[in-house]
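Left out: one protein chain. Kept in place: all the others.
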Amino acid sequence: MKKQNELPNSKQSSWVSFLLVLAFLALVFYLDQIIKPTNKMYMLMTVLQKGSVYALAAVSMNLLNGYTGLFSLGHAGFMLIGAYTYAIFTIPSSARDTVYQYFDAAIRFSFPEAFSNVMGPAGTALGVLVAVILAGLLAAFFAYLIGLPVLRLKSDYLAIATLGFAEIIRAVFQWQKLGPITNGSNLLKSFARTSKFKLEVGDTKLVLSTFVPVLIATVSIIIIVKLVNSTYGRAFKAIRDDEVAAEAMGINLARHKMISFTVSSFFAGVSGAMMAMVLSIAQASNFKSAMTYEILLMVVLGGIGSTSGSVIGSFLFVAASEWWLRGLDSGTFLGINAPGVFRNGFRLVVFSIIIMIVVLFFRKGIMGEREISDLFRSRKKKAKGAAQ
Amino acid sequence: MAKTILPYVISGISVGGQYALIAIGYTMVYGILRLINFAHGDVFMVAGLLMVYLAASLPLYVSIPLVILLTVLLGFTIERVAYRPLRTAPRMSVMISAIGVSYLLQNLALYITGGLNKNYPQIPWISDRVTVLGMETSRVTIITPFLTIVLVVLLVLLINHTKIGMAMRAVSLNFETSQLMGIRINNVISATFIIGTFLAAVGSMLFFTNYPGVVPTSGAMPGLKAFVAAVFGGIGSIPGAVIGAFIIGIAESLIKGLDTILIVHGTIAEQIGFATFSDAFTFILLIIVLVFKPTGLFGEKTTDKV
Partner (left out) sequence: MKKILAVALVLCLVLALAPMAFADNPVVKIGVFEPQSGDNGAGGKQEVLGMQYANTLTPTVEIDGVEYDVELVYADNASSNDKAPTAAQDLISNGVSLVLGSYGSGVSIAASDTFANAGVPAIGVTCTNPQVTADCEVYFRICFLDPFQGTVLANFAKSELGATKAYCLAKLGDDYSGGLCNFFIEAFGKDNCVYEQFPEGTSDFSTYITNAQNQGCDVFFSPVSTEAAAQIIAKADTQALGMPILAGDTWDSNVILNAAKGTDVRICVTTFYQEGADEEFDKGIKAWINSDATALANNGGNDELAAVTVMGYDAYYVALEALKAAGSTDPEDVLEAIPSLEVVGVTGNIAFDDIGDALRDSAFVKECNTETGVWDFVTVATVG
């Protein structure tokens, strides 16, 4: 009875959410055209760009930590692989020797360049897309190799082992001997980046700097949501709630854990590629374990086990740290001028206190395990109840 | 050959001794609460900063005990505020809380220091230069391993021969049963944190006297390495943690010098860049141990109960 009632509702709500997503994308596209970098409101665009990178990173981590119950702290490592793969394969040949200034670059191939030679401007976009997917695939491949030994480990041992792997990956990428490929520990730049993403229609140039990362994040998150709602997703949750019971029900533990781990790492790799294109640089030393911790805190803020929570959490986190709380660092906040207190670093202190409060007193985060669509549904039900 | 390697071994033993003092805090807390106290390394860093600020205005014989006292108080408070309310919560929540505390301590340090390197005060006598076996080094390098061993022996005596030590052993063996036996769990846990942070404070004095610069992230790497040492030795086991720490300290030091050792020995002609892996090597060691002998060198075998 209940199920019959829900089915048309969920179909309806999926249409509603589809339209909402489209509207959101259209809005971002419009904002991209009207807000220029010299505008005071451009911080909003920075937040949207960085926020979508972190949203995808957080959602993919949530798939592992929240839905499957595998406490992994290796995210920064997989993002690093993604960022480097993307960067290396999109540096145009004209810039390669400047970027690899101390090495003789071994890889001299750029997807956007190769495709645009054949297909024109559309090839550039395709090249970027291929590089992003390759970034995810390589991250997933490494995750598979790492997963073979470590996924057998129990909760906190798994956490520390994956953390260790992320550190090892970082060291390998910085190794001088790999310089011809990774440029050693020096940064990569001049590759295809969002600030250069433009669409030429006739004489007008349409800016896509924010639209592209938001679009990639949206599509990726929708795929993750579909996975979570499939039988795989239910199996993941069963493993999280009780491994032994799940195994008794016939769920292949090793296989499902591996699927969750590689899929999560795939999207971590994609978010790493996005981070490279948004920041316009890629450098191994940025992908420290502190980055993993921050993503974890975003997940916690939003609610472990809620995809929309992770998205909200990461946008809040980025907006607060990059934009709203900036005044705490520069002397004046909320009209109070106290340079003695509001000096460099105060923002992060306030921020970490907020996070500790969430961790200790609002353990479910903003959303708990609910999704945004649940909120609509419960409200509708309440309205119905009131009408009766 | 021996002359080439000796300086690395001595410096490694010294680093190992400092790791050992931190590792004990990890291993004791894990033994009792099954919690990786991610904030422990940052407590170690805070102890360093406290010393910087206190020694600026107070004489050393006042500031040293004061630093130890305040650090112990900090460890005690962290347990009370951030871990105790979550005792019945899932293990993941407590670990997240630990990461949160670590984040908070680092950011507080960033705010207070303005993100700048703080020079650690010179403690006279132990930071003097001495010549040992024809090698120049500072006295603290030589003292550290001996001091570590003395402290560990005292700790083992405490655990084996006092009432609180017996209670600790009981709690780490079985949390619930010991509660039923009338052991005041909260007191035992507080005592564990007090001992752990006390040793971390002593460790920080030795460490920063040897490497005199304190930054907000100073505690992160030594903390992680000490934890790896604890796992390597078999988590929950104090002698295991100490031996693990010495092995990791020496191995790390040798890795940094491996290029040079091999070149001097004539094995390789040019640099390979092993030093890049000096931190990563610790984790390679960790993963090998976890995969092949998850209980570590001295750990007891545990079985999972359904």
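A and B label the chains in the order they appear, each numbered from 1.
Note that in this section a residue touches a chain if its C-beta (ideal position, glycine included) is under 8 Å from a C-beta of that chain, and two chains touch if they have at least 3 such contacts.
Computed from a predicted structure; not experimentally measured.
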Contacting the left-out chain in the complete assembly, out of B:Met221, B:Ala251 or B:Val291
B:Met221
To test your reading of the contact rule: which positions on chain A touch the chain that is missing from view?
36-43, 46, 50, 95, 98-99, 101-102, 171, 174, 176, 184-187, 189-190, 193, 195, 209, 279-281, 283-286, 288, 316, 320, 322-327, 329-330, 333-335, 344-345, 362, 366
Touching the missing chain, which residues of chain B?
4, 7-8, 11, 15, 110, 114-117, 119, 127, 129, 136-138, 141, 207, 210-213, 215, 217-218, 220-221, 253, 256-257, 259-261, 263-264, 271, 273, 275-276, 278-279
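Methods note: only the chains that are shown with their structure count from here on.
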Report, in whole Å, the distance between the mean C-alpha point of chain A and the mean C-alpha point of chain B.
33
List the residues on chain B that touch chain A in their complex, please.
34-36, 81-82, 85-86, 89, 91-93, 95-97, 99-104, 107-108, 110-112, 114-115, 217, 220, 224, 227-228, 231, 271-273, 276-277, 279-280, 282-284, 286-287, 290-291, 294, 304, 306
For the complex, give me every residue of chain A touching chain B.
65, 69, 71, 149-150, 153-157, 159-161, 163-165, 167-168, 170-172, 174-177, 185, 244, 289-290, 293, 296-297, 300, 304, 343-346, 348-349, 351-353, 355-356, 359-360, 363
